[in-house]
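The structure under discussion is supplied below as C-alpha cells; questions concerning it will follow.
Note that this complex is displayed minus one protein chain, with the remaining chains in position.
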Amino acid sequence: ACGSSGSSSSKGGDKQKTIGFVAVGPEGGFRTANENDLKKAFKNAGFNMIYSPTQNNDQQKQIQAFNKFVNDEVDAIVLSSTEDSGWDESLKKAKEAEIPVFLVDRNVQTKDESLVASHIGPSNEWAGQQAAEFVNKNFPDGANGLILEGPAGLSVVKDRQKGWDSKIGGNIKVLESQSANWSTDEAKTVTAGLLDKYKSQNVQFIFSQNDEMGLGAAQAVDAAGLKGKVKIITIDGTKPALKALIDGDLSLVIEYNPLFGETTAKTVKDYLDGKKVKKNIVIDSKVFTADEAKKVIDSRAY
Amino acid sequence: MTKEAPLVSMKGISIEFPGVKALDNVDLRLFPGEVHALMGENGAGKSTMIKALTGVYKINAGTITVNGQNRIFNGTADAQNAGIATVYQEVNLCTNLSVGENVMLGHEVRGHLGINWRKTHEAAKGFLAQMGLTDLDPHTPLNEISIAMQQLVAIARAMVIDAKVLILDEPTSSLDANEVQDLFRIMRKVRDRGIAILFVSHFLDQVYEIADRMTILRNGKFVEETMVKDMPRDVLITKMIGKNADELSLIGTKSRKETPQAATDRPLASVRGFGRKGSIYPFDMDLFKGKIMGLAGLLGSGRTEIGRLLFGADKPDKGTYTFDGKKISIDSPANALKNKIAYSTENRRDEGIIGDLTVRENIILALQATRGMFRPIPRKEADRIVDKYIKELNVRPADPDRLIKNLSGGNQQKVLLARWLATDPELLILDEPTRGIDIGAKAEIQQTVLDLAAQGMSVVFISSELDEVVRLSDQITVLKDRHKIDLMDNDDTVSQQTIVEDIANTSVSGQSQGKEER
Amino acid sequence: MMKKSASRQAGFRLSPRAIPTVAAVVIFLLMLIMGQVLFGTYIRLGFMSSLFMDHAYLVILAVAMTFPILTGGIDLSVGAIVAITGVVGVKLMIAGVPAGLVIVIMIAIGAVFGLLAGVLIEEFNMQPFIATLSTMFLARGIASIISTDSLNMPQNNNFSWIGGEGLKIIDNPKISNDLSLNFGVIVALVVVAVSYVILHKTRTGRTIYAIGGSRSSAELMGLPVKRTQYVIYLTSAVLASIASIVYVAGIGSAKNTMGVGWELDAVAAVVIGGTLITGGYGYVLGSVIGALVRSIIDPLTSDFGVPAEAVTIVVGLMILVFVILQRLVTFVRKE
Partner (left out) sequence: MSKPAKQQSEDEGPSFLRRIFGNQLIWSVVAFLALIVVCTLVDHSFLSLSYNPRTGGLAGPLITMIQESARYLMIATGMTLVISTSGIDLSVGSLMAVAGAAAMQMLINGVNVWMAILISLAVGLVLGCINGALVSILGLQPFITTLIMMLAGRGLAKVITNGQNADASGVAGSGPLRWMANGFILGIPANFVIAVIIVCLVGLLMRKTAAGMMIESVGINQEASRMTGIKPRRILFLVYAISGLLAAVAGLFATASVMRVDVVKTGQDLEMYAILAVVIGGTSLLGGKFSLLGSAFGAVIIAMIRKTIITLGIDSAATPAFFAVVVIIICVMQAPKVHNAVAEFKRRRAMRQSAEVVA
C-alpha cells in the first residue's frame, strides 16, 4: 500500500512551508521559554511548525520523531537534541530526502559536516567560563566552594563544567561536586547536607549549573544562616533567579539565552530561499549582577 | 497380602511447625500392590505426612526409604522422578490453562518442533477417559469446570506419571457415588499392576471397600498399622477419635421426616422463575422457617448454581425473589447478608478462607461486613463470638490467632461454618459443608444443622452425599442437567434409591432445548 | 457432558484469552487508518519501514518483558541493562575489540544481571519487582561509573551494519516510499519467533504459564519452578542486551542515560498486547503489536498538534482509551 498521494505537507511553490521541530519538551524555565519562542517565531515567519517533544530526555523518541518528519517530507527539520551524538543515521536519511536540518541549542557531533545546515545556540562553555572568572575575581586569595551539577552525563553538564575547569584559578578549591538533578528541592537537601559536612571549611561559593538548583541552594544557605557569606553563581537567567539575584540570595546569574527563535526562523527562511547561511551561529548571552538584573527584570518574559 | 519388602518406608518422622508438633515419631510403610489407608481425624497429620514424603515440607527427624534407598526429596519434582505421583488434598492445578494442558503439564508429547499439541491433547483425552471423563474436551479452560471435575482431572494427571507409588489425599471428598466407583475401578487396576497406593478418606465405607492395610494417626502420633480386615469399625473410630462410636451415629434417624410441610405456612423465602443463562434453568423454590431443604443431583447438575443465585454471588437474569414477604433483588453477597442470608461455599480455598488472616478474623469477617467498616466489633464481643464457635464446632487447634491457611482442611471448613453462624442468618445455604470433614466432626456439623433448624433457621443443604441429604432434609429438590426436575417431601417413601431412580428416569434434554429457544 | 457439546456446536469460537490481543491488532489497524486519513503519511512504505526499524529495540524489550510478566513477575532492569551493555560495548569497540567478541561480552553482561535477579528472587525470596528494581539501579549506577560521556563508536567499525540503514527492498525516488529493512528488524523477528517457540512449544514455556496461574500449584505438580524462574530472568536480561546491540548499532553511540523509562514502555506494550500483568495469560505476538501501538502513539500526538505541556496527558489518555476499549471488547465477547 503506497500512499504517497495524500501528503498534506508536500513541497510546493507558494504553499506554506512545514517545519518539523524535534524538541525536548517542557521541563521548566529555560526549555519552556526556548521552545515557546521558537514556535512563536516560526509562526510569525509564516511557517507551519509541527512540534514533537520527547519524554524523559529519551533520545530514541527524538530519533523516531525525526525519522517521521523525514517520511512526512517536511521542508526543514529543527532539532533540539538531548544528546550530542547518535544522529548520523537519521541525518543521512534527511540528506537523502533533501531536507535541511538545523540544530538549535545543543550541537551534535557528526562525521559529515554537510549533514547539518546550521547550528544556532548559546555556548555552554562560555557560561561555565563566566562563572569561573567571577569566582577568580572575587576570591583572588583562593576560596573553598561547592558545585551543584545536573544529572550525570548530560552534555550541557559536561560543557558547563568544561568551561569552568578551563578558567578556574589554581587557588580555588572545590570541596565537592554533587548532582542535584537540576532540581530546586534536591539542591536544597544536597546543599544543606554539604554545608553540614563542610562546616569547618568555610564554604565561600557555590557554583550551581542551573538556576533551579541555585535557588534551592540559596534557601539552604539561608537556613544555615550563611546568607551573604556564600556567593552563589547560577546559569540560565530565568526570572525567579534574577529576582533572587536582586534580593541578594544569588550573587551572579549567567544568562543562557533561550530567545533565539527569530534568528533561527530567519536562518531557516534564508536557507530555504537559497541564501547561504552561517554554519555556526552563537547566540549572545549576558551576565547579570544585581544591578543589571534590576534593569531587565520587568521586561523579562520567562 | 504380599510379604515383600515395603516400597516406601517412613520411620520416626517428626515435623514441627511454629507452635505445633504436627507429626511426632510417625511410621508409615507402603507395600507394592496394596491400597494403604491413612486414617485419622481432621488435623491428625495425614496431609502433613504426605507432604513430608514428597518433600514439600522438610522433616525435623526420621528417615524415608524408597525402594530400599535412603531418600530425602526436595519437592514434588524430585518425588515424581523417584516414581511417586501425588494428588494433594486441595486441588492444585492451574486455572489459567486448559484441562488437557493441566493433565499433561511437564509430560507433553514432543515432536520434532517442540510440543505436538494434537498428540498431547489426544493423550490427555485418553487419561481423562480413564477417569470416566469421556466427554470432557481437553481444550476446556479449567476454570469452567466444577471442583469435583477438577479433582478428577488432578487424578488423571497423576496417571500420566509412570509411578510406583500413587498418593491420593481425599480424592473422593467431592465425588458422588458413581465417580467414586469409577475411581475405585481405576485404583484396583493400578494396584494390580503392583503399584502402592496411599489413600486418605473420611468415608469409612470407602476405606473398607478399597483398602488392604491402614495406618492410624491421632494428634500427630502413630497409633497403629494393621490390615483393614482385622479392624472392626467401632474400634477404628475409637482409635481415631478416642470417642465411643455409639456417641456419633445417632443423628437424624428419620426423626425429621415426621414433620411434613404445612401447606398454609408462608415461606421465608420464595423464588419464582429464578434462573441464569448458562448456569441454571428457571426454577421455583419455597424455603420455610425451621425447615431444611436438601438439594440432590449429580455432579454439575446445578446445585451450586442455585446456592450462588440465592445468595447473589451470581446475578440472576430472570425471576423474582421474595423474602419474608417482601420482594427483594439480590445482586451481591453484601446485599444478601443484609437480608440475613448466608452461603457457605463449596470452593473453600478460592472463595472461602482468607488464608493469611487469623482464625479470629476469618470468623468475624462476615459479621463485620454486615456492620460496615466503621463500626468495628468490640474486641470483647469478638472474643466471645470466636470462643463460642471454636468451642461449639470444636475447631482444632483452638487458637484464634493462628493463620487459617495453617489449619487442616476439615478445621478450615469448621471455621467457615462459624463465620456464617456468627452472622445469625435466617436463611443458611450450605454447599458441601461436610466435605473433607472427619466422621466425628461430620456428626457434629449435622447435629448443628438440625439444631439450627429447630431454632427456626431455614437451611438449604447441598451435598454430594445423598445419604446425608436424605437424613437431614425436610424436603428435597432434585436436579438434573441444571433443571429442577422434582420436589419431594422427605417422608418414608423417600430413600437414596428413589432419588437416584428419579434422576435416571427423568429426561430433560427436550425440555431444555425448548426453554432455551424461548 | 453439556458444556462440551455446547462449545462444539458454536463451531468457530475465538478463545476468550485471545480476545484482548485480537482487539489490540484491530485497534492498531484503526489507528493507522486514522493517521492516514487525517495526515496522509501513515500508510507509506517509509513510515512502515521506520516504524519497524526505529522500534526493533522496543519489540525485543516487549518480548523480553513478556516472560516475567507471564509469571506475574516483572523485570524493571531491562532499560538499565540496555545502558550498561551499550556503554561497555562501545567502550570495548573504542579499545579495538572485534565486534563478534563485543557482542558476546554484551550478552554475557546482560546474563550476569539476569542471573543476579534470579538469585535474589529465588534464593533470597525477594519479590521480582524489588529484585529487578535493585538490579536496575545497580546496572544504571555501574554504567554511570564506567562513563557519563556520550561514547561514539569508532569509524569503520564492523558493528554498525546491524542497525544501519540495511537493505532497501523497494527503492523509490522519494525516501518516504522506500521499503527498507535492517538487520535489527531481522534480529527482532528472530527473537519473536524463538520466544514464540519457547513459550508455546517447549515444556519450559508451559511451566512459565503454569507459574503464572499458580506458583504453588506448579510446584506441587512437580514442575521445575525454580529453574524456570532463572531461565525467565536470564532470558529477559539477555534479550535486553540484544535490544541494546540493535539500538546502539543503529545510532552509533551509547550513553549511561540510555533507556531511561524503557521498562515502562515495554510493560505498557505487553499490557496493550493483552497479557495480564498478574500473569497466566498472554501472547508474545500480542506484545509485538503492543510495541507497535505504543510506538504509533507518539507520532499521532505530534501530528494532532497537542500543546507541549499536554503531550503526556494525551499519551496517557490514548493508552487509557486503548485499555478500556480492550476491556469492553473482552466484556462484550464474554457475554
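We just call them A, B and C in the order they show up, numbering each chain from 1.
The working rule: a contact is a pair of C-beta atoms (placed from the backbone, for glycine too) under 8 Å apart; a residue touches a chain by one contact, two chains touch by 3 or more.
Everything quoted here is computed from the prediction, not taken from an experiment.
Chemist: So which of the visible chains would the left-out chain be touching?
Modeler: In the entire complex, chains touched by the missing one are A, B, C.
Chemist: Of the residues listed, B:337, B:359, B:469 or B:499, which one is in contact with the missing chain?
Modeler: In the complete complex, the chain left out is touched by residue B:337.
Chemist: Which of B:192, B:230, B:356 or B:492 sits in contact with the chain that's absent?
Modeler: Going through B:192, B:230, B:356 or B:492 one by one, B:356 is the residue touching the chain not shown.
Chemist: For the full complex, which residue in A:46, A:142 or A:193 touches the chain that was left out?
Modeler: Residue touching the absent chain, from the options given: A:193.
Chemist: For the chain that's not shown, point to the residue among C:21, C:152, C:180 or C:214 touching it.
Modeler: Going through C:21, C:152, C:180 or C:214 one by one, C:214 is the residue touching the chain not shown.
Chemist: Even though one chain is hidden, which residues of subunit B still touch it in the full complex?
Modeler: Considering the whole complex, subunit B reaches the absent chain at 11-12, 17-19, 51, 56-63, 70, 72, 75, 313, 332-334, 336-337, 343, 345, 350-357, 361, 365-366, 368-371, 373-377, 403, 405-406, 419, 423.
Chemist: In the complete complex, which positions of subunit C touch the hidden chain?
Modeler: 71-72, 120, 123-127, 129-131, 133-138, 140-142, 144-145, 148, 211-212, 214-216, 219-220, 225, 256, 264, 267-268, 271, 276-279, 307-317, 319-320, 323-324, 327
Chemist: With the missing chain put back, which residues of subunit A would touch it? List them for me.
Modeler: Given the touch definition above, subunit A has residues 26-29, 32, 36, 55, 149, 152-153, 176-179, 181-186, 188-190, 192-194, 196-197, 199, 212, 215-216, 219, 223-225, 238-240, 243-244, 302 touching the missing chain.
Definition applied: only the chains that are shown with their structure count from here on.
Chemist: For this structure, I'd like the pair of chains sharing the most C-beta contacts.
Modeler: A-C
Chemist: If you average the CA atoms of subunit A and of subunit C, how many Å lie between those two points?
Modeler: Averaging C-alpha atoms per chain gives centres 33 Å apart.
Chemist: Measuring from the mean C-alpha position of subunit B to the mean C-alpha position of subunit C, what distance in angstrom results?
Modeler: One centre to the other, that is 44 Å.
Chemist: Round to the nearest whole Å and give the separation of the Cα centres of subunit A and subunit B.
Modeler: Averaging C-alpha atoms per chain gives centres 70 Å apart.
Chemist: In the complex, go through subunit B and note every residue touching subunit C.
Modeler: 56, 75-77, 79-80, 86, 88, 92-97, 101, 105-106, 108, 110, 113-115, 135-137, 140-141, 144-145, 157, 161, 300, 481-482
Chemist: Any idea which subunit C residues touch subunit B in the complex?
Modeler: 1-5, 7-8, 16-17, 197, 200-203, 206-207, 209-210, 212-214, 216-224, 279-281
Chemist: Please give the residue numbers of subunit C that touch subunit A in the complex, ascending.
Modeler: Per the touch definition, subunit C meets subunit A at residues 36, 39-47, 50, 53-55, 57, 144, 147-152, 155, 163-165, 174-177, 247, 250-253, 255-258, 260-262, 295, 298-299, 302-303, 305, 308-309, 311-312, 315.
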